[in-house]
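Here is the structure we will look at, set down as structure tokens.
Here is chain A:
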Amino acid sequence: MNQSAAKRGAGDVMLEARGMSKRFGDHTVLQDINLSIQRSEVVCLIGPSGSGKSTLLRSLAFLENYDDGEVFVEGELLGYDRASDGRRVRSRPSRLSDVRRNMGMVFQQFNLWPHLSVLENVMEALLRVRGMKRDDAHRLALATLEKVGLAEKAGAWPNRLSGGQQQRVAIARSLAMSPAIMLFDEPTSALDPELVGEVLQVMRQLAEEGMTMVVVTHEMGFAARVADRVLFLDQGHIVEQGPPTRLFRHPQSPRLAQFLGNYLERNSLFEAAPALNRVDD
Partner candidate 1 sequence: MFDLALLVQGLPLLLAGLWNTVWLSACGLALGFLIGIGVCSLKLSERGALRRLGGAYISVFRGIPLLIQLLFIYYLLPRLGLDIPAWVAAIAGLALCSGAYLAEILRGGLLTLPVGQVEAARLLGLRGRTILTRIKLPQALRATLPALLNEVILLIKASSLISAVGLAELTRTAQNLAASSFLQLQFYLAAAVLYCIVNISLALLAGQLERRFEKGRA
Partner candidate 2 sequence: MDFSVLTDHAGEIGSGFLVTIWTWVGGVLAGVIAGLIMAVIQLSAGPWVRGVLRCYIEVIRATPFLVQLFLLYYGGPSLGLSLSPMAAGLIGLGIYGSVYFAEIFRTGFTSIPRGQQEAAAMLGMTPWQIIWRVQIPQMLVLILPALVNFTTILGKETPVLSIITVPELTFVLTGVGAETFAYVETLLALCVGYFLLAELCSRLGQWLERRASRYLTQGVQQRRALKPRESAA
């Protein structure tokens, strides 16, 4: 089942890309990307390796500075300011942070800070960015860890945790800042198969609570069950998009059909049930 339309807000656009492209040297990795994401929408990005999924997601957060076009976060231009002569210039770091204050990101490699405990990882930005009092930050951090089921690991060092637990801490760290949009770049790809479920479970819960999410994933089961919309990216273009049922059952483009075919072939070798009907929890 996909998310009911009822949970959506007034349909306000949270994140938008207009004619955005990105080059690395002469290699054009993203070409004329147009994309609009509504409040509470869950969008999954799929595509073959090297198709530009990470680059797209990172450009939406301005971790890569896109070359042409625009990205808007809740209506504000991300990463650039208009100079007085009309040209655009890179935003100062403070302006950049300000535009993406409602944006959270979860990485494939977790990127927890190994010199801080789990609790300190979650508290750090609350203290230094939000300027919260220690007690309040402590309380909020614990509550957020509770939400991802890791309150009892608050005092642990990140490297002592399993990959799945580390990724849940990373989600909590981001979540504690109460973002309105969360970006996930293959959050389960670095995990052992048996740990994937616990992370997807947390993400699914977030989706149900109405979080706006953009998820790069190879977990087709998750995309099929949780996404409102799936984008298929190939060679820097959005080749096809739509609700997961349509995309997965009736792919229009041969490239998507081939991609899904490869995926099914790979996975049905190992799994009894077809991947698209796989239950994640």
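The candidates were selected such that all candidates are chains of the complex that A comes from, given by their letters.
We adopt the following convention: a residue touches a chain if its C-beta (ideal position, glycine included) is under 8 Å from a C-beta of that chain, and two chains touch if they have at least 3 such contacts; residues count from 1.
Not measured: the values here are computed from a predicted model.
Here chain A touches just one chain among 1 or 2 in this complex, the one numbered 2.
The touching residues of chain A, when paired with candidate 2 in their complex, are 61, 63, 93-94, 97, 100-101, 103-105, 107, 109, 111-115, 124-125, 128-129, 157-160, 170, 173-174, 177.
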